[in-house]
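Only one protein chain is missing from this complex, and each of the others stays in its spot.
Take a look at subunit A:
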Amino acid sequence: MEDNAFYVALSLLVNLDASLYQIVVLSLQVSLLAVLIAATLGFPLGAAVALWQFPGRGGVIVALNALMGLPPVVAGLGVYLLLSRAGPLGELGLLFTPGAMVIAQVILVLPILAALSRQKVEELLGEYREQFVSLGMSRARMMPTLLWDARFALLTVLLAGFGRASAEVGAVMMVGGNIDGVTRVMTTAIVLETSKGALPLALGLGIVLLTLVMAINATAYILSEMAKRRMG
């Protein structure tokens, strides 16, 4: 029984001991905060790229699309070198803190949010263009309208970003250091248990993580369905 990952996952959830609770809370805090920050920057950025024509726009779009595939460990290495005492932002003393993990995840999530929202907003702009023109709206005024009307599509984009943040391990391991009680999150805990050969526990933690992500996605789905219904 004890070797069964599902049994382990279940008993982890039922017993929810303090250290697991802390790991789960920190994972959620780091990833949700990273997604929030990335959304506040990424959605306007994506909409701006969709709305304005400027030299090098094609290059920006290609770069954003390509950065969606940025390997987490590369992002982690970059942030590590940036935040290391010997690096340019070393003075802040952020390395091996949750703050460093948030920064790394923002870098990973931002391109996804910006690139996909650019796509969604551009599609919507095609539908709305004539109306906007007849109203004589400026581009800056169009942006909030477009973002708001694309909100259900953007929610899915947001969830994709959250998935990326909560699933990655390379970056948080590097800049967080997997310090017990301080920077240990679900994914780094799974790596640690795997390296101890405690495979059922590692898989059990994996199932807990999946359950959490599932719950968040379900909540988002239900909320958006309710909102859609209310609007008729």
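By definition in this document, a residue touches a chain if its C-beta (ideal position, glycine included) is under 8 Å from a C-beta of that chain, and two chains touch if they have at least 3 such contacts; residues count from 1.
Everything that follows uses one rule, which is that contacts and distances are computed from a predicted model.
The subunit not displayed here is recorded in UniProt as "Sulfate transporter", chosen from "Sulfate transporter", "2-oxoglutarate oxidoreductase", "Phosphopantetheine-binding protein" or "Polyketide cyclase / dehydrase and lipid transport". In the complete assembly, the contact with the undisplayed chain comes from A:Lys196, out of A:Arg57, A:Arg129, A:Lys196 or A:Lys228. Contact with the undisplayed chain is limited, among A:Thr97, A:Ser117, A:Ser166 or A:Thr187, to A:Thr97. Of the listed positions A:Leu33, A:Leu51 or A:Met137, the one in contact with the omitted chain in the full complex is A:Leu33.
Touching the missing chain, out of A:Ala86, A:Val133 or A:Met231, is residue A:Ala86. Within subunit A, the residues in touch with the undisplayed chain are 29, 32-33, 36-37, 39-40, 84-87, 90, 93, 95-99, 144, 148, 177-180, 182, 192, 194-199.
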